[in-house]
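Missing here is one protein chain; the remaining ones are kept as they sit in the complex.
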Amino acid sequence: MSDLSIYEKQSFGQKLSFGRQSALLIIDFQVGFANPEVLGGYNINEAMDKTVILLKTAREHGIPIAHVRYATQCEGSDIGTFALKVPTLKTLTVDCADAQFVPLLMPLTGEYVSVKRHSSAFFGTNLSSWLTFMGVDTLFIAGCTTSGCVRASTIDASAYGLRPMVVLDCVGDRAQGPHEASIFDMGQKYADLLSLDEAMSHFSGKS
Amino acid sequence: MSDLSIYEKQSFGQKLSFGRQSALLIIDFQVGFANPEVLGGYNINEAMDKTVILLKTAREHGIPIAHVRYATQCEGSDIGTFALKVPTLKTLTVDCADAQFVPLLMPLTGEYVSVKRHSSAFFGTNLSSWLTFMGVDTLFIAGCTTSGCVRASTIDASAYGLRPMVVLDCVGDRAQGPHEASIFDMGQKYADLLSLDEAMSHFSGKS
Amino acid sequence: MSDLSIYEKQSFGQKLSFGRQSALLIIDFQVGFANPEVLGGYNINEAMDKTVILLKTAREHGIPIAHVRYATQCEGSDIGTFALKVPTLKTLTVDCADAQFVPLLMPLTGEYVSVKRHSSAFFGTNLSSWLTFMGVDTLFIAGCTTSGCVRASTIDASAYGLRPMVVLDCVGDRAQGPHEASIFDMGQKYADLLSLDEAMSHFSGKS
Partner (left out) sequence: MSDLSIYEKQSFGQKLSFGRQSALLIIDFQVGFANPEVLGGYNINEAMDKTVILLKTAREHGIPIAHVRYATQCEGSDIGTFALKVPTLKTLTVDCADAQFVPLLMPLTGEYVSVKRHSSAFFGTNLSSWLTFMGVDTLFIAGCTTSGCVRASTIDASAYGLRPMVVLDCVGDRAQGPHEASIFDMGQKYADLLSLDEAMSHFSGKS
């Protein structure tokens, strides 16, 4: 991308590196997002498959894990203008099949779980409080969509004082263009970009 | 953009339309962002020029106006990991020349003003409280950068229950690719996209 | 209270008066708070009885209604240091009997509902977003406890730019001293204090 030179000149895109305590956040890997006829598409299902591996490794090494899913609990009025912009979101009612976590990525007892009503996993949840209580300063991020809830959550993770780590193999979007544009922006401004192997290596204490 | 078809099929990109009471938010039009050697570039200065016109019209018609600027008040520790990712941000100390609003877009007494330390104009400010107190439900957004603070503020405006209106002529970025990608995403998910003429027409009570 | 004179001299305790659009918020009227052996006591059950009347009137007149209840969804780690200070709170798991709304105050479909993990009904929920989207500027508050979640929610209602209206007959606490002290503080700093009759009269359009 030819835009890169001005970012480099202005000091964007430095490496954050890992902090003291990591956690894993998985965003919106729900049934409806696994289905291109509902809210899925492009590389979301592949990102879900890779996240199954990442989650297994995180659990094996005692990494704190947070699961967040999108749903309306109030026939759409609680998701506000988001439902006016994207009416399909109103169909994700909290108990419907499409709003549930996909079977291979179900939370275990003791893992953090929240329903959210907006893009960011932090907005209208107490995710940041839980991370503070758990002593977390470094947040690995998986989920969908890259240009929607992953990006919004990454911006907020940075704003809340955390080190966001976007696991490239584990984030997906409904279309390629927005996916790649958001990867670029997040890597320049807010987050380090890692492969699944690098994330697993870190969770295993090898980096 | 060929990605558009899946967005259309999934109901993205509907029109919000105006609500009951509008306000104008101007983000980070500061001296350092007018200078490509600091944090500026591409079409930011042009967006500033157009915003001078928009601000004049807003004032003439009594539209509530909020000005937000980026600065560190604590040698960079208060901007957290953002300063690790983009070290130049640490140079924008609250009293330095580069951190001031550009001369043609200075706030007037009685207009809302906040210093922020992160991307979103809402994060770490009480902007949403002021908008609620003023009865605002529709937020016109100008400022820079499109893919940074404008986008983060637009996401939050949506999350806070507002109708975000991005004024296309009045938002700028340091590079064209990220600018256009964020315009697309915001128009699909969070905001209506308007021209300067449409915004001025609305402020004047003609729409 | 002899302390009153300095509050008067310093201008505390003025009347807010009603705004443009009211809503009703009911906080933590759950099974466990109806039981003095769990988290109840003093006048909470009486406040619940009076709130049944208030809720009926609110529904009859189309007042937007929000219900918030306290629960842990993560074996206590999601409520953080609150569970260290008050270990009983960990027993209010999201699906247990004590954590459910009392039968006479169950939400109806379309009313706003959130689970919260801290004192304030606003913290870690998107209540303020829903209120903004509904055009609400005046918030009637019922619930328990007066010195705990009612007070924390009233402080936040004020901070979010709203006019808090504490309905005296409809707020209860586990002990009289803290109840009365918080009523005094809220009336001086954040909220107007109303009787059930005054609230019903307003909902009915008579004030």
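The chains carry the letters A, B and C, assigned in the order they are written, with residues numbered from 1 in each.
Basically, a residue touches a chain if its C-beta (ideal position, glycine included) is under 8 Å from a C-beta of that chain, and two chains touch if they have at least 3 such contacts.
Since the model is a prediction, treat every value here as computed from it, not as a measurement.
Residue B:Ser114 is the one among B:Asn35, B:Thr57, B:Gln100 or B:Ser114 that touches the chain not shown.
In the complete complex, the residue from B:Cys96, B:Met134 or B:Leu168 that touches the missing chain is B:Met134. Within the entire complex, the positions of chain C that touch the omitted partner chain are 1-3, 6-7, 10-14, 16, 36, 38-39, 41-42, 80-82, 84-88, 118-120, 123-124, 147-148, 152, 155-156, 158-159, 161-164, 174-178, 181-182, 184-185, 188-191.
Touching the omitted chain from chain A are residues 20, 126, 128-133, 135, 137, 159-162. Interface with the hidden chain, as seen from chain B, comprises residues 73-75, 77-78, 80-81, 109-114, 117-118, 123-126, 129-130, 132-134.
Methods note: only the chains that are shown with their structure count from here on.
Homomeric contact chain B/chain C: same residue numbering on both sides for over half of the interface positions.
Residue positions 80-81, 118, 123-124 of chain A are each in touch with at least two other chains.
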